[in-house]
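Shown here: the complex without one of its protein chains, the others still in place.
Now for chain A:
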Amino acid sequence: MALWLRKSLKTINNFKSMMGMINHSSSSPSPSFNQNLRNPPVIFIDSPTYFSSHRYESTRAEKQSDSVYGSHCHAQVMDFPGGKIMFSPVMRFISESTQERVHCYQVLDDNGNPITGSNYVQVSEEVALKMYSNMVTLQIMDTIFYEAQRQGRISFYATTIGEEAINIASAAALTIDDFVFPQYREPGVLLWRGFTLQEFANQCFSNKADYGKGRQMPIHYVSKRHNYFTVASTIATQIPHAVGAAYSMKMDKKGACAVTYFGDGGTSEGDFHAALNFAAVREVPVIFICRNNGWAISTPTSDQFRSDGIVVKGKAYGVRSIRVDGNDALAMYSAVHAARSMAISENKPILIEALTYRVGHHSTSDDSTKYRPIEEIEWFKVVRDPVTRFRKWIENRGWWNGKLESELRNTVKEELLDAIQVAEKVEKPTIAELFTDVYDVSPSNLRDQEKFLRETIKRHPQDYPSDVPL
């Protein structure tokens, strides 16, 4: 008990220093992208320069901010696959950590005011209002579906509370042609793309109108129309899938990219590492969006990795990366917007680490107060709520007010309660669906079974559930 509390408090402190107390006036280092490793000087195996070293000519080499050998300008260099490497007489190990953690890109402060000097992509009133109302909708949807699970009307649910900005702002910066490979905490992307509340409810209630035909657990949404792939229960499997799809999109020259979302926990799976590496080597248009929300069920990030979060892993794989305040909708929007245009125009993978917090329990099967202090949850819920912050911004601009707010909340609530009631009444998928989607053409044994089943039901209608149409 004492142990986990200690650990949790450590985490909260990390988070506070990471998210709340960044000194914004300090000019962040200009993004120092690695030299282009894609096109190393062509070296033939029998070339005399291969592995040969020579005096480094220029003494005015650009001093890289992260160079550990900066002062040894007379060192020899070697042509090595991947580019020139400088020799150094100093035996120095690269530190496992840096004194200062990678900065976090932010546009709005906690009060919804743009930070002086922040550069961001302009958002029109129309888009801003859609973003805001989607974030509110997502919040209300979570509250109502969560409640429905507690009442036993659906079997399972997981909320996205605290991560609304990542969901909605990233979706807003993409286009519908970009293929989405989600984890399970990004229903907002689907909402942005026009999946209706009724459609969400249909999936959670596994009725006839559910596009997954009731075959998946709640929240495992899928919509081909919205280029949104089926949520997989198995952590991180979607990450390499996105890279594969991006490879195909590159071949097709579609002018679109693949986007995949995953949690901090997901980055421990081999799939994450294989995906980043492959994406870099194959040069494919894919955006990796990691929601670093501090927890993977009860595992804090300190038990998940010891690197400076996820953003630094991108560099190790040769993937351009940025750390973003995931509770800042404008920062998220701008970062994803820029990432998308780089991904598509340069055929490059981009990694975005969005810092956020899982305000809700992991899922309806979890009680997170057992392993993290309530003050930690409250702090993120109250002080760092992404929805409130964005609301302040649109209010400051005169685009929003209390009256519109209560109208919006009332309408969405009504719409949702309605959707749930409808979804509950809609029949289950038809009996014929029991026999579809494994074989292209139904084999004779399945046809026989179906025929027999129908005869049995005819003989014993009272034993057959009334909400499953024949």
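Here, a contact is a pair of C-beta atoms (placed from the backbone, for glycine too) under 8 Å apart; a residue touches a chain by one contact, two chains touch by 3 or more; residues count from 1.
The rule we apply is simple: contacts and distances are computed from a predicted model.
Engineer: Consult the UniProt record of the chain that does not appear here and report its protein name from "Methyltransferase HEMK2", "DNA primase", "DNA-directed RNA polymerases I and III subunit RPAC1" or "Pyruvate dehydrogenase E1 component subunit beta".
Structural biologist: "Pyruvate dehydrogenase E1 component subunit beta"
Engineer: Using the document's definition of touch, tell me which of A:G266, A:G294 or A:G326 contacts the absent chain.
Structural biologist: Within the whole complex, the residue contacting the unshown chain is A:G266.
Engineer: Which of these, A:S206, A:Q238 or A:T260, touches the one chain of the complex that we don't see?
Structural biologist: A:S206
Engineer: Tell me which residue among A:D110, A:E283 or A:D303 touches the hidden chain in the full complex.
Structural biologist: A:D303
Engineer: From the list A:F156, A:Y211, A:W379 or A:W399, pick the residue that touches the absent chain.
Structural biologist: From the options A:F156, A:Y211, A:W379 or A:W399, the contact with the absent chain belongs to A:F156.
Engineer: Write the list of chain A residues that the hidden chain touches.
Structural biologist: Chain A touches the chain not shown through residues 3-4, 7, 155-156, 206, 214-217, 220, 232-236, 265-266, 268-271, 296-299, 303-305, 370-371, 428, 434, 438, 445, 448-449, 452-453, 456-457, 459-460, 463-465.
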